[in-house]
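Apart from one protein chain that is not included, each protein chain of the complex appears where it belongs.
By letter and in written order, the chains are A and B; residue numbering begins at 1 in each of them.
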């Protein structure tokens, strides 16, 4: 069966030609992957070999076989085994090159603080993406706090040592933002107030004494670290307030993730009181958001400092459903508040698949509104450029 | 580019010709508005002049430029600056007249208890809408309670003074309903039981002593009042039970609103125990509801006294997305339980835009179901008349 002609129109063309800014992603594993390792990177669950259920039998697996296989010279919908064979045959460097070239992304903001696998650095990622690409560092707050603890610190010096270590990491790496996974550690139903110095010291005393044995669970790969896992509610609050002191935009994991999330605690509207208290300080970028994209949109509509994306979600639902997610995310969101991200991690496919899902989903939505005369074409083109590129340049003060 | 032909069919025609009952709205500002004042009235956020982000760059702004501009003799999608200029040129009286004439609404139930701006009275609103129009008053419980406090009352007389003041306001104004913004004050996770007399007295004592300095935040404009803000959980419960004693339908703000909402606390299913306790008493009308329209629909399906609308939501998402919201709101809702409202406040555009979004969205939904033979045409016409008009007449015992 031949493929239907792709959807066309000036909005599709504009988005197809737009160099995207991927405002939140990770690196790729610079190595060839076993079939099991590849499958573990295309699911937010674990691989369940005893179950007979493979991650390929899911929306993201179908999307990889449909949209990624042709870039490896395979037919659309190639079987999973053929896909894995061909990928191994080409080798990770060539695979990475092909997907990054096709992604059409020229700027990456890279969260370097989560690496249960060894990953490419931002510079390596930009290098693979081509001569014109740039990559910026995003410093993960929890990783730095845990490194401070692992290196040894007195409880009453924890706060200042953490702030200094963050400032140093930001300066050294020229970071454009910081990131928090408070969602994984406590959820968002936190006391919103800035904790006092003695409260922080007391909480640090308990945490440092526990030495990493505490915690109610752990995220994928996080057990691999010997660092004490920061999940004390006072220290998580303190970490968010430290982000305010640093003055850089704060990326916040929200909603969808692995099974270390307690989904009912990561509805971002739990942050409302904290957003009131920090109004006028730093931009806050809500990442992923699904299934709370409407709640995130509400916050973006009523708080000047709030932005959102639906990264991660777009490749997991695939191009077949990306538009529906974008429709909800854009119901009331000011058009300067939505950003593009892939949240690609580990495999190069997701830079391409995320970009494709974003471009096709948004173009379909905007083009149809133009067709129905609900939106003018110049407005549609403006919204495409804003969300795909300009909003990120503005928030992170990129010169791109 | 010429506009595509509008969707047609007998359901579209029936809804286009139906005089709507707008069961929940406010008045308009009877004055010419500065550009900033206008923009502040088309967002649930504040105006953010330093940000370079204007409320026109949002779904509601696009909808105003598309659907309201032609009524001011401008082309569709006219630029915001031209829109504001032309609006000023015509003057507020002419603008109001045009939008109300086009809205096709002949009955308004007007919440008169929220007016950080000076607004038209119900009679003035009906007058602007034409000779055949009628407007009824809806008395806001919190406004009366706060007026009772501001005038001075002993704690042990608060309950009876409040009930008497409500009864007097209802009688004097011929009100058809009362309204509560408990959602803004405490949210819905309240003890559902009727508070005892001593509990109310004790809570009133604290509240009156605090004299309006209390409260964790404040709604748009509410700081303009010197009245003590009623946000004590016992007094909010008491206020809801006072509505039961009054015997009139109760309108309840639910979901979407400004940033004084804590969204996770205003899921209306938190009211389940209270709805059990008050079963067989007064109709309860859940307003706005987004993003909880499915939760509101569930309550309307299983509690005889519960009704809902998606007012406010419809003009904020705009005609491009109104149908999607109505699809969700109607998934399981009995057809006698959905009502139309605009929740227009301040500007006349929203009476017209809300009515247009409702008519087009509902007609598209119903006509397509008729086309797919999922619904008969007589049923579709009945549902249109019920939701646009008859359900409101029935609940509020209007003679229209």
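Note that contacts are C-beta pairs under 8 Å (C-beta built on N, C-alpha and C of every residue); 3 or more make two chains touch, one makes a residue touch a chain.
The structure presented is a predicted model; accordingly, all values stated were derived computationally and were not measured.
Per the touch definition above, the residue from A:58, A:201 or A:281 contacting the chain not shown is A:58.
One chain of the complex is left out; on subunit B, the residues touching it are 267, 269-270, 272-273, 275-276, 294-295, 298, 301-304, 327, 330-337, 369, 371-377, 379. Taking the whole complex into account, subunit A touches the unshown chain at residues 1, 3-4, 43-46, 48, 51-53, 55, 57-60, 62-63, 66, 76-77, 216-217, 256, 258-259, 261-264, 290-291, 316-321, 324-325.
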